[in-house]
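With one protein chain removed, the remaining protein chains of the complex are shown where they sit.
Moving on, here comes chain A:
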Amino acid sequence: MNSQLVFGAYIPLASPLHRLDARAKLLMCVWYVIAVFFAYTWWTTGWLFLALLAAIYLSRIPVKMYWRGIRPFVWVIIITAAFQVLFSSGGQTYWHWGWMSITSDGLVNSLILIYRFIVIITASTVLTATTPTLQLAQAFSSLLTPLKYIHIPVDKMALMLSIALRFVPTIMTEMHQIIDAQKMRGMHFNQGGLLARLHHVLPIFIPLFVDSFQHSEELAVAMEARGYVAGAPRTQFRQLRWKGHDTIAMVLMVALTVGLVLLRTYLS
């Protein structure tokens, strides 16, 4: 009952991406996401998409898994895109009714929006699927170390992050079991109107909250029992090591960015 396939879960495989330093991957992911916001044209968006495909290929994780990552967001994407189409103006108008209109600019904007959603979600999935959560938190705190000098509690934030990430699969497993138990007591999820469906939320979320509180209490006690002191200087059992291929990966990111800038300037 351990490994639920959920958005963001680590998938243990041996791929070139899995071997990279967590800091390198985190940097690359953030860098990539920022780069995405500078891509509007066919050439630039295509260029970045190509880079993502390469990353997916290098992760050795089947595309199917990435699709599972996006699937829960499909409705959010569609609805946001629909709003974008209907409520933005500019360019040629194809249709309008009251405030709503379909314009060429609206269509383009919503296409870009869909593209960004998909690409960003997938890029973060590449990161989380190839990096164990603890390493990710470690990378996070390591990269943000400079902030400690302006008294931002980086370590505590990293700990919160790693605990939160750590419990996602646990809570998903528990949720599935609670759903199963209530199903066995005659609850049917996909029946009835909106109100009936809302009623189904309580028998699932109340036990889930109670369980989560219990978990957090137990965790707090266990951490104190083992002498955890918030804010005390800590060492790490598993050290992150920056190797040659991490530097190569960063150089590739620079190349990707240079490519992006060139395509933006010369092919628009």
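Quick notes on this structure:
Everything that follows uses one rule, which is that a residue touches a chain if its C-beta (ideal position, glycine included) is under 8 Å from a C-beta of that chain, and two chains touch if they have at least 3 such contacts; residues count from 1.
Rule of thumb we're sticking to: contacts and distances are computed from a predicted model.
Considering only "Ion-translocating oxidoreductase complex subunit C", "Coenzyme PQQ synthesis protein D", "Acetolactate synthase" or "ABC superfamily ATP binding cassette transporter, ABC protein", the record for the omitted chain gives "ABC superfamily ATP binding cassette transporter, ABC protein", by its UniProt protein name. The chain omitted from view is touched by exactly one of A:L58, A:L161 or A:I178, namely A:I178.
Across the entire complex, the residue among A:L202, A:V221 or A:V258 in touch with the chain not shown is A:L202. Within chain A, the residues in touch with the undisplayed chain are 1, 3, 5, 11, 13, 61-62, 64-65, 174, 177-178, 180-188, 190, 202-204, 206-207, 210-211.
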